[in-house]
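Yeah, one chain of the complex is gone here, protein chain that is, but the others are all in their spots.
As written, the chain order gives the labels A and B, with residue 1 at the start of each chain.
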Amino acid sequence: MTPEIGHYAVALAFVLSIAQGAIPLWGAHRNNSLLMNFAAPAARFQFIFVLLAFVCLVVSFIESDFSVALVAQNSHTLKPLIYKISGVWGNHEGSMLLWILILAFFGVLVGELGTNLPSSLRARVLSVQGLIGAGFIAFLLFTSNPFLRLDPSPVQGSGLNPLLQDPGLAFHPPFLYLGYVGFSMAFSFAIAALIEGRVDPAWARWVRPWTLVAWTSLTIGIALGSWWAYYELGWGGWWFWDPVENASFLPWLLGTALLHSALVLEKRDTLKSWTILLSILAFGASLLGTFLVRSGVLTSVHTFATDPERGVFILLLFVIVLGGGLLLYSLRARSLQGGGLFAPVSREAALVLNNLFLATAFAVVLVGTLYPLVLDALDAGKVSVGAPFFNATFVPLMIPLLIACPLGAKMAWKRGDLRGALARLKAAFASAIIVLAVALFLDDDRSILAACALGIAAWLMVGASLDFLEKIGVSRRSTGEVYRRLVNVPRSFLGATTAHFALGVMVAGITVSSVWQIERIQIMQPGEKIEIAGYNVIFDGTRQINGPNYSALQGSFSVYRGQDAITILLPEKRSYPAENSTTTEAAIHTNFYSDLYVVLGDADGKGGWATRIYFNPLVPWIWAGAIMMALGGMLSLTDRRLRIGAPKRSLVHSNAALPQDR
Amino acid sequence: MLILFLLFASPTLAIQPDEILQDNGLEQRARVISKELRCLVCQNQSIDDSDAPLARDLRLLVRERLQTGEKNEEVIAFIVDRYGDFVLLRPPVKASTIALWISPLALLLLGFFLLLTWFRKHRKNVPDEIKPLSDQEITKLKAVINREDG
Partner (left out) sequence: MVARVTFLPLVLVVAVSVLFGIYLWQIGPGGKDISTLPSAMIDKPVPDFDLPPIQGRPLGLGSKDLKSGLSLVNVWASWCPPCRIEHPYLMDLANSGMVIYGINYRDKPEDALRFLANLGDPYERVGADTTGRVSIDWGIYGYPETFLVDQTGRIRYRHVGPLSPQIIDTILRPLMKKIAEK
C-alpha cells in the first residue's frame, strides 16, 4: 500500500506544480494579488506531497519491501539500516525523487521566508520553481518511476554496491543535490527579474542567501566525494577529472563567480547583465550534469544505469529550461544597462577579473569534458581527455586568480589604490617569499613550481589574516576598540575572509601532498618492519573477521615513532556475498597535518603479503580547507543584514539597507 | 552488451611489488609514462592507478621496453601504434584536437576582449570627470546651505 500512496502523492504533486507554475505567473502579469498569493500555499502543498512520496520510498527500503522493483534492485535485508536509507538515493529513480524533494523544499522556503519580497517577484520566482518542478516530476513519473512493482516479488534483494555502503558516500548525493537544486533559486530569481524588467541591488541581496546555501552545500558535497575517493580507492588519489566529477565542478565554478558578481551588483549596481547570465548558466550547468550522468552519453564509474530514452527527456528539459532562460535573457538584456562606473584598478575590477578567470576555467573544463563526446558524435575519432590535459590547462588559469585574491580584498570600491594595497600586504608578500625560499631549500628536487605554489598559499593565508586584523583595527586602535570591533565584525566579512584563508590552506594541502608523497610498495612477511617518514611500521599478520553483511581478511600493522607506540592500523579486504563483490578498505592514521595510509594487498603464496604504505603530508589540509570554505559560506549566511533584507520601496529603514563596507 | 570482460569488481591496488624495477631512474620513468596511458577496460583511469590485468600487462610492457633502452616517447608510440590515440590521457595535438588545445588561451583572450569592449563602451556613456564647481556656483551653494541652517 505504501508504494501506491507514494506514487499517488507524486502524481498530485505533479498537478500542483503545474498549477504553481501557471497561476501565480498569470497573476503577476495581471497584478492580481489573489492569483499571486496562490504561489506560497501551492508550494507548501507540493512540498508536503513530495515529502510524503519520499517518506513512502524510505519506508519501503527500511522494511525491505522487495515487491518494489527499486528496493529489490538496490537493497538487502542484511544491509545496515543507515545504508538501507542511503540506498534510497543510491540509484537513478530514488535520487531523482530526492532532487525533486529538494526543489520543492526550496520552493516552500521562499514561500515562507520570502515575505519581505515584493509579491509579484515572489509569485514569479515560485512559478518558475513550479515549472521546473513540473518538468522533473514528469520525468520521474513517465520514465523513472521509483514505485514500480515486481510480481512475484523476490525473497531477497540484490543488495547495494559495497562501494556505496560507506558513510562518506551515503551523504555525498544529498549535499550535491542541495547545491545543484539550490542554483535553481538563483535561476528562478533571474527569470523573475527578467520578466519584471528590473534588476537592482535589492535583487542581488535577495538572491545572495540562496546562492550561498547552494554554493556551500555543493562545496561540502564535492569535498565528501573527493575524501571518499581518497580513503576508499586505495592509492591516495582524490581527484581524477572524471567527466562526472567535472560535471559537479562546473556549477561550482560558476557559483563562485556568481557570488562575487552579485556582490558587485549589490554594492555598485553594475554588472547586471553578467550576473543574470551567471544565474541562468549556473543552474544550466547543474542540468548539464544531470544530463551527462543519466543519459548514457558518458561511460564512467559514476553514471547511473544508462538509457537513451531518459536521455532524450532530460535533453528536452535542458533545452527548454536553459534555452528558454537564455532566450529571455537575450531579448531583455538591453534593459539591464546602467550602473556605477569603476576605475580599471578598483575592487569591482578585481572582482571582474575574478569572474573572467573563473568563467574561462569553467569553459576550459567544459570543453575538455565534452570534447571526446563531440568528436565521437561527429564520427571524427575517439580521443581521451584525461587528468594530464586538465592539470596543464586549469592550474595555470587559477594562478592569477589566487594572486589577485588578497589584492582585491584590499581595494576600495570605484577607485582603488594598488600601491597602497601592496603596501598593506607587505607581510603577506614577505611570508610568500620566505615560504618559497624555504621550500626550495628543503626540497631535494628543487621543484620551482611546488615552491611557487606554496608561496601563493602563504600569500593567501597571511593576506586573509592581515585583512581580518586590519578590519578589527589591530595596531591602529585601542584594545577596547579592537575588542568591540572583533565582537561586532560583520559575518559576511568574516565568511569571505575565512573562505579566502581556506583557499590558501587547500593550495598548501594540494601542493605538498602531490609533490612530497612517500610510497612504499613491497611484500612483507609477518614480523617485518618498514621505515617511512620517521614512522616504523611492523606487519603483525592477518586474520579473518566478520561484519554485518560481509566477511573480511584483516591485516594488522603496529605503528611506532621511535619507541612510542602510535597506533595499530587494520586494513581489510572485504567480501560481500549478497552483491558478490569485494572491496579493499585502507587504514589511515591522521594527525591532521599528515596521513599514514596502509593497504593490504594479495598474498604471495609464500606467507608474505603485498603491502602498500603511503605517507601523505598535509593531505588533511585539503579537506580542512574545503570545510573551512563551507564554514565561510555558512558564516556569511548568518549575516544579520541578509535576514532583515532590503525593505519594500514604500518604507525607509535606518540600518537595514545602508550599504556598509562589506 | 556484455562485451568487455571488465574486471573492475572493486578498486583495489595498482602497482604490485613484483613489477617495480630495481633501477629507480627507470622505475620513475615507468611511473610517469603509466600516468599518461589510459586503462582501456576501466572507466577513466590510468594504467598506473588501475588493477585490471590488462593494465598490469601494459605496465610490465612499459618497463620491459624501458629496460631495452627506449626513450619515453618511443615506448608510448609503441602502445599508441597498437591501441590508437584513445590510449593517451593527454590528447595528441593533431588536426582533430587543435580546437581543444587552443581553447584555454582563445577563451581567455575572448573574455579579455569582451571585457575591454564593454568597459570602453560603458565609460563613453558617463563623463570621465565631473567638472569642479565654478566660483559662482560655490557662492550660490553656500548661500543655500546658510539659509537652511538659519
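Heads up, the rule we're going with is that a contact is a pair of C-beta atoms (placed from the backbone, for glycine too) under 8 Å apart; a residue touches a chain by one contact, two chains touch by 3 or more.
Everything quoted here is computed from the prediction, not taken from an experiment.
S.K.: Touching the hidden chain in the complete assembly: which of A:Pro308, A:Pro344, A:Pro548 or A:Gly607 does that?
M.R.: Of these options, the touching residue for the absent chain is A:Pro308.
S.K.: Looking at A:Ala377, A:Ala392 or A:Ile545, which residue reaches the missing chain?
M.R.: The missing chain is touched by A:Ala377.
S.K.: May I ask which residue of A:Gln73, A:Ser295 or A:Ser492 touches the chain that does not appear here?
M.R.: With A:Gln73, A:Ser295 or A:Ser492 as choices, the missing chain is touched by A:Ser295.
S.K.: Which of these touches the unseen chain: A:Phe318, A:Phe429, A:Tyr560 or A:Tyr593?
M.R.: Final answer for the missing-chain contact: A:Phe318.
S.K.: Which parts of chain B face the unshown chain closely enough to count as touching?
M.R.: Touch set of chain B with respect to the missing chain: 1-5, 40-41, 53-54, 57-58, 61, 80-84, 86, 114, 117-118, 121.
S.K.: Go through chain A and note every residue touching the omitted chain.
M.R.: Answer for chain A: residues 273, 277, 281, 284, 291, 295-297, 299, 308-309, 311-312, 315, 318-319, 322-323, 326-327, 329-330, 333-334, 337, 370, 373-374, 376-378, 381-382 touch the chain left out.
Quick note on the criterion: only the chains that are shown with their structure count from here on.
S.K.: What whole-Å value do you get for the distance between chain A and chain B if each is reduced to the mean of its CA atoms?
M.R.: Roughly 20 Å separates the two chain centres.
S.K.: Within their complex, state which residues of chain A touch chain B.
M.R.: By the definition above, chain A touches chain B via 162-163, 232-235, 237, 240, 242-243, 299-301, 341, 344, 352, 356-357, 359-360, 363-364, 367-368, 371, 375, 380-389, 392-393, 396-397, 521-523, 573, 581-584, 599, 601-602, 610, 612.
S.K.: What does chain B use to touch chain A in their complex?
M.R.: 8-18, 20, 35-36, 38, 43-46, 49, 84-92, 96-97, 99-100, 103-104, 107-108, 111-112, 115, 119, 122-123, 126
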